[in-house]
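Of the protein chains in this complex, all but one are displayed in their positions.
Showing chain A:
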């Protein structure tokens, strides 16, 4: 059940009005825009992100795409206050993330890392309760507010009925929704997802992507790294295409996705077709034999090329 809501607006449009939906609640801090200014991050002598500017209005779903090693994961980590940038700023609303304490930052930005490790034998409710850590303290224990947030997150992701089950007894798709519930329970205006669908089959991937739309509909901002250009184009309001540490294109998917972009990002010749229905761009890589590979012109491992839609490798 794909609910297509991708709205071909550009980055500069005003945010859509928060609609009542999953994750919507009076306590959810919504309506903060995410601004990245002149961000440079990486390691001395080898910058993975070489000057990125980005403005994301509240209530949007943004997909960051690009080849492995293009810096998209580093960008996400810098926004989440996990990787200290060399220079530049990350703002959520009027708060500079890197000026805040770790815990205050965790009130504004939540991150679901790529393939997170579950604590052994943890229950679904136990996992989602972790999301409330930034709101608790040594002397501020479990509150009704925490209870409400956890319940809403469980319901929004459709795993409320599994609350007492052990995570390791669930299917991959159910598990990913539980992780999403944990991140939602944090109740941050900005939610970052690092390849949330990389280990899921198509049905579960669509489920998770649909959830991101609902989260955005509640006024929160979702920024996710995706490998699958087709899903990114279908579910994101805005695509941000990165290559070699720089944003090479950004905007509504149907405006920016063309054969030239695909070639530039992945070194692949592809046909771009409009999807019947909403007209979002569908990328069909051209058939290619082993002999006409272009080699290593961009220093990318060959195995990572040519299959932008199904790549499950680690993002750089």
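Everything that follows uses one rule, which is that contacts are C-beta pairs under 8 Å (C-beta built on N, C-alpha and C of every residue); 3 or more make two chains touch, one makes a residue touch a chain; residues count from 1.
In this text, contacts and distances are computed from a predicted model.
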*Determine which name in "Phosphoribosylformylglycinamidine synthase subunit PurQ", "Iron ABC transporter permease", "Spermidine/putrescine import ATP-binding protein PotA" or "Glycine--tRNA ligase beta subunit" the UniProt entry assigns to the undisplayed chain of the complex.*
"Iron ABC transporter permease"
_For the chain not shown, which residue from A:39, A:75 or A:163 touches it across the whole complex?_
A:163
*Which listed residue, A:49, A:92 or A:105, touches the chain dropped from view?*
A:105
_Option from A:93, A:113 or A:279 whose C-beta touches the chain left out_ = A:113
_Which candidate, A:68, A:123 or A:197, sits in contact with the chain we can't see?_
A:123
*On chain A, what residues meet the omitted chain?*
1, 3, 21-22, 77, 80-82, 101-107, 109-111, 113, 116-123, 125-126, 128-131, 133-134, 136, 138, 142, 144, 147-148, 150-151, 154-156, 158, 160-166, 168-169, 171, 173-174, 177, 186, 204, 207, 210-211, 213-214, 217
